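Let me begin by handing over the structure; questions about it come next.
Yeah, one chain of the complex is gone here, protein chain that is, but the others are all in their spots.
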Amino acid sequence: MNVKPPAVELRQVTKRFGAVVAVEELSLTVQAGEFLTLLGPSGCGKTTLLRLIAGFEAPDTGTVWLGGVDVTTLPPHRRDVNQVFQSYALFPHLNVRDNIAFGLRMQRRPAAEIASRVAEVIGLVALAGCEDRKPQQLSGGQRQRVALARALAPRPAILLLDEPLSALDARLRQTMQIELKRLQRQVGTTFVLVTHDQEEALTVSDRIALVNRGRIEQLGTTQEIYHQPATPFAAEFIGQANLFEVELFRRGDGMAWLRFGGGFEVGVATGAWPENVARRRVSIRPEKIHLSKTRLPGTGAFEAKVVEEVFKGAHNRFTIETAGGLRLTVLAANESALREAIHAGDRVWCAVHADDVVVLGETRNGRGQPP
Amino acid sequence: MSPGSAQRRRPGLTAWLLLAPLLLWLLAFVVAPAAILILYSFAERDELGRVAFGFSLENFQRVADPTYLAVFGRSVGYAALTTVICAVLGYPVAWCIARASEKWRHRLLLLVMIPFWTSFLIRTYAWITILKSEGLLNGLLLWLHAIAAPLELLYTPAAVIVGLVYAYLPFMILPIYGSAEKLDPALLEAAHDLGCGPWRAFVRVVVPLTLPGFYAGVLMVFVPAIGMFAITDLMGGARVPMIGNVIQDQFVGQARDKPFGAALALVFMLLFVAVYWLLQRRAERKLA
Partner (left out) sequence: MTPIRLLGVVRPLLALSLAVSVAQGAEQLNLFAWSEYVPQKVIDGFTKETGIKVNYETYASGEEMLSKLLIGGAAYDLVQPPDYIAEAMINNKLLRPLDRAQLKNIGNLAPEFLGLPHDPEQKFTVPYLTGTVGIVINTEKVKEPVRGYRDVFQAKFKNRIVVVNDNREIVSWALVTLGLDQNALTSANLARARPLVAEWIKLVKVFDSDSPKTPLLNGDVDLGVVWSGEAARLIQENKKFAYVLPMEGAHPFVDVLAIPTTSKHVAAAHRFLDYLLRPDVSKLISDEFPYTNPNAAARRLLSAEQLANPASYPRLEKFNTFRDIGKAAAAADKLVTDLKSAK
């Protein structure tokens, strides 16, 4: 049986703009049919990565492969890749139909095929009735759909999306995220999306490549990225995290026992703690800390004082302080009135499960802390 | 505005006051001169060359004389050729300037505009120095042994076209540049992305989107080029009269027949309006 080649493969790619290194020695593989998101802060190089795949930029060193073929020197119009631009880049002199048909016309498809394909994608993005309008006459959301339809119409092997939802308002953005995911499942095309919005990345992606300073900080499924951040940058960029340093206290029973600033201890699987390292940073997600007015059984429990309480609707955000002076953020669901209420000034017992304590590595390129 | 939502409001006093400078400007520089021209065109010339007001269509009959129609046709022909050459030369230049980096863009624009800092006459004399029999170009060609005897360059129709193109090229470049510079580079990338090679992207996207600037350029070259007379005098040896020469002659030349000059100018102006209107309609249809 043939193994399908990866949709996209970047091999040791470096791209500099003058003195600025946008992408450094970066390798990445995108499997056919997957929805991969390049997530990172602005200026991290994620857009450059997209442009390298599209062919708008040529790498200084390294190669770009699409579907198992080296396309490093191929211009954009020879690549089986279409892009949804951040500004949509709809042609203002063409109506919706002609915008969508543009790629097909460039491929010199028969008129009948063009018509049926245009009708098909218009149905796909729910734009029926807008065919004769000019882009200027559409709402932001509609323009976004036209851009999507235009890029999908030629049935590219890979669809690139450069911050496609950033111009939409929050509510529409959420709808479109779901829509995008649905669309990708429906057409089965490989999607590579660039965004700086971690929530969007988590919603739409199969896998996320976290990009920082021209390198990939972490690549993994959305679950892996969230639950097992590899570095302090990863932990902080996605979701919220309590980051602090701990020291190895002892090993035993297949566990590595860590001592926190406040004096309490928690055990993690011994394999999670590297050999010959005494101190490391760990991450605990705020919702993984359980608060109670009564002492909970088991290890990983410690006492603390609630110093601040912020009402956030469905949940509360607490700031607690341990006896050793360590401040932690805790998110707790606003549960039913049957449960005891916790308020600022209360003394509480906290519990953390060993699995929720993530021992972090160093930031990948070792150039200090994330912003 | 939704249909029937509100009655159209009449402009209030403030609105009129705000419009006053524009209206005054139009009155002083558009309406008044046009009115004088119209009034003159129906008048007659007295013995001394003064305007004797009256109502006569004779001037318009004279405009229709084959002599003047031929002059008119020639002026339009020269202007059209000038416009075509300016477009062919100016479009790529404007496009390249618009695509250059910001630093270079400013320098290149400056180069386009530097000739304006010198008197038009001096620039035309410079061309005479280049094109004359014992001029720089013939000197160069003789020195290179490309020719055996000096070429006849000056005082030819070609020299007139060179002069016209030189004079009006910036007026083609600048509006096209204005359009091209506003063009979102992402549109070009989108075209490439959707399978356009550079040439097809240019034809399918760049040309249609820079059309307003192009039309403006065509107007700014074609219209004044019809009326130009200094270049045909200086570089063409005044051998073939242009409509501008004929009109000038009626106002400040020997003919001293202002009413007839006014009639010529009026017909000439109506031609501008017609050309403008046609271009405008085409542009609107393209972009509507």
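To keep things simple, chains are lettered A and B as they appear, and every chain counts its residues starting from 1.
In the analysis below, contacts are C-beta pairs under 8 Å (C-beta built on N, C-alpha and C of every residue); 3 or more make two chains touch, one makes a residue touch a chain.
What you are looking at is a predicted structure, and each value in this text was computed from that prediction instead of being measured.
Trainee: The complex has one chain that is not drawn here; which of the drawn chains does it touch?
Mentor: Within the full complex, the chain left out of view touches B.
Trainee: Given the contact definition stated above, which residue among B:L13, B:L48 or B:L110 touches the chain not shown here?
Mentor: Result: among the candidates, B:L48 touches the missing chain.
Trainee: Thinking of the whole complex, not just what is shown, which of B:A35, B:I114, B:V203 or B:V252 touches the missing chain?
Mentor: Missing-chain contact among the listed residues: B:V252.
Trainee: Who touches the missing chain here, B:A64, B:A238 or B:L278?
Mentor: Touching the chain that is not displayed is residue B:A238.
Trainee: Name, in rising order, the residues on chain B that touch the hidden chain in the full complex.
Mentor: 45, 47-50, 67-68, 70-71, 74, 119-121, 128, 132-135, 150, 152, 154-155, 230, 233, 237-241, 246, 249, 251-258, 260
The rule is simple: only the chains that are shown with their structure count from here on.
Trainee: How many angstrom between the C-alpha centroids of chain B and chain A?
Mentor: Result: the chain centres lie 56 Å from each other.
Trainee: Of all residues in chain B, which touch chain A in the complex?
Mentor: Listed in rising order, the residues of chain B that touch chain A are 184, 186-187, 189-197, 200-201, 204-205, 208-209, 286-287.
Trainee: For the complex, which residues does chain A have touching chain B?
Mentor: It is residues 54-56, 75-77, 81-83, 85-87, 89-93, 102-103, 106-107, 150-151, 154 of chain A that touch chain B.
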